[in-house]
Structure formats: structure tokens, C-alpha cells
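As you look at this complex, bear in mind that one protein chain is not there, while each of the others sits in place.
Right, subunit A next:
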Amino acid sequence: MSDDNKETAGSAEPREGGTPGRVIGTPSPARDKALLAEEEYPAPAGAGEQLDEASAKRAERIVAAFFLLAFAGSVAFIAYYIGWSGRDGGMHGVTRARESNFWLGGMMALSFLALAAGVTIWVRRLMTSKPIVQERHELAADAETRAAFAADFVQGAEDSGITKRPLLRRTLLLAAAPLGLAPLVLLRDLGPLPEKRLRHTFWGEAVKKAQAEGKKGVRLVVDGTNKPLRVADFSSPGGMITVLPEGLEEDVPEEQALTQTAKAVTILINIPEDEFKPAKGRENWHVNGIVAYSKICTHVGCPAALYEQTTHHILCPCHQSTFDATDAAKVVFGPAARPLPQLPLAVEDGYLVATSDYHEPIGPSFWERG
């Protein structure tokens, strides 16, 4: 840049002495500010040491205004809480919860944000600290210190005798090993062993009880109403409802009810008979196209609760495993690997009954499932 062509037309002043004058029609140098700004390293946010007293006074007043706003916010928060939120017997229900949420939250936010804004302006416009430089120090210790420590360490080990008394060392290790296992043993009572629990559901128990009374099977009751279901009540094709075995509500201890429901919950679908393809060996498991499948998805156990009438697809809304209801709940799409297990149905006195438990474990796969 030593020889700026001063003689050329339209040229700017030499480089030395500042930014070149702008030539009309050229881009403004301001656009490239990052590259063409003044030489000096731009100071980070924050004022320098010298404050213009007038502007400092102004800044102080602005900061104070924010602090007062924060004060007002906190006071309003407390005032609302004590004075207003408790009216007519306190906060109960949706409307008052919403009101209290808006007031308390709004005042809290106002108070914090105003305080934060005030402090920020204070830092940026009133603090006179200057940026400083600090040296970084070597993190590692010098060789001498390391050597001295190593010597101390070896010396200590020797003094303790652990290096030259192997019997001591080995028995100590032997003593320590089971100590580490002991806490794990303590965790055994966290839960029962799996045993055969995952292989049967409450349908099995209920069917056994019904058959002991000389019946064909256990009645299906509608989830929610607990009413037994007649074939005639579920005769229109395309319907889908959730059913449970009769007696789950009464015969199961209360704390077990959800757990048993989680396994026994079943969907009942009425498929037009001409579209229904009974699986081999299950020809008599349906009642005029009424078929029952486990509602628990064989992927990871969400309820496969969506049923599309036109395609007869059962869809699990969690991960979109899709099963074909007309074809033994075969997997049509998605991550599930196995069909939904099917429950054998029959009719007794006009009511739908299940004649046995599921023939395979319901729900997600597991190692011992086979």
C-alpha cells in the first residue's frame, strides 16, 4: 500500500490518515463496519472510567425508576396475596386459580424483570470498572513437586507396610469385596420375581371361577359402566368398545384393580362377517364377526385404542403400530412385531363371554416369553 495511485481520477486520500473518502456509487464503508471500523479494539459492554456526570445522573434516575417498579411489583404481589386472593373463602376452582396465577405470576415477573433491567443499566452506564488482563497460569505442577509427591506417596505406602505384607493386603481386599455386594443384596425386596406373572391375566381366573359354577365362560363387561354385554347390544358392524372381565371390580383388592386392568383390558370389535378372516385354529373364537383382542400394544404397552372402521385397522397412538382387525390383528405397519393376542369368545344366555384366558402373554415382548 506504499504507492497509492494518487494521480488516478476519483481516487480517495491516501490510506494513512484515516478512512478513505467515499466515492459516489460505491457501497458505504459503514456497511462493512466489522472490517473497516477504527483500529482500536472495541471495548466490551460497560462504560469506561470517565463518566459524563449529566448522563450518569440520567442513568441513575432510569435505574432508580426500574428499582421502584420492581418494588411496586413485589408490593403488589404481597398485597394481592394477602388482601385480595383470599376473598370469599380463598382460591378454589378454575376461575380463581387462573386469576391468582395471572396476578401472582405477572407481579413476580414484573418485579424480577424490572430489577434485572435496572441492574443491567447500572452495569452498562454507571459502573466505572475497566476491563483488565489476567495471566493464565500453568495448571500442572512442576516436575520437582511431582517428584516430591511421588516420593512421599511411595514412602507412605512403605511405612504403612502394605507393600511388604501381602497377607495383610490380600485379606483386606477379600474383606472389601463382599462389602460392595451387600447393598445390592439389600435391594432384593424391591419387588417380586417375575415367575409366571406375565403369562396370564385376570381373564384366566375369572373364566375358571365361572366354569366352576358350571358356566361356559366369564361375561364381558363394558369398561366404565361395568354392565355385561349382550350380543344384541353390540350388533352393528364397525363398532369398537373396551371390555373387562366381570368380577374385576369386586373380586380384586382395590390396590390391585389398576394392575389387573392394565393386563386384562380388551377391545371388542364388530367386523362385518364377510370381511372377517378367522385365523387357523381360532374359527370359533368370534361371535358373528365380533372379535376380542388385547388392548395392550405388543410394542411397549400403550393402549392400542384407535380403530378405523373403513380399513378395520387398529392403531396405537403412541408409536403408530397398526394391526389388521380382520386378520387376527396381524401387524400392518409400525414398530410392533407381534399381533395383538386374541381372546376366545362365545355366547351364553345372549351375553358375550370369554371361554379362556389369552393363550399367550399380552403386552410387550420379554426375554423369557419365547
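Just so it is clear, a contact is a pair of C-beta atoms (placed from the backbone, for glycine too) under 8 Å apart; a residue touches a chain by one contact, two chains touch by 3 or more; residues count from 1.
The rule is simple: contacts and distances are computed from a predicted model.
Engineer: Assign the chain not included in the display its UniProt protein name, restricting the answer to "Heme exporter protein C", "NADH-quinone oxidoreductase subunit N", "Cytochrome bc1 complex cytochrome b subunit" or "Carbamoyl phosphate synthase large chain".
Structural biologist: The UniProt record for the chain left out of view names it "Cytochrome bc1 complex cytochrome b subunit".
Engineer: Which is it among A:178, A:191, A:214 or A:281 that touches the chain not included here?
Structural biologist: Residue touching the chain left out of view: A:191.
Engineer: Looking at A:71, A:153 or A:333, which makes contact with the chain not pictured?
Structural biologist: Touches the omitted chain: A:333.
Engineer: In the complete complex, the non-displayed chain touches which residues of subunit A?
Structural biologist: Against the left-out chain, subunit A lists 1-5, 7-12, 15, 20, 22-23, 25-29, 32, 34-37, 39, 41-42, 44-46, 49, 81, 85-86, 90-94, 97, 100-102, 104-106, 108-113, 115-117, 119-120, 122-123, 127-129, 131-136, 139, 187, 190-194, 197-198, 223, 242, 244, 254-255, 257-259, 261-263, 265, 295-296, 299-303, 305-306, 317-321, 331, 333-338, 363-370.
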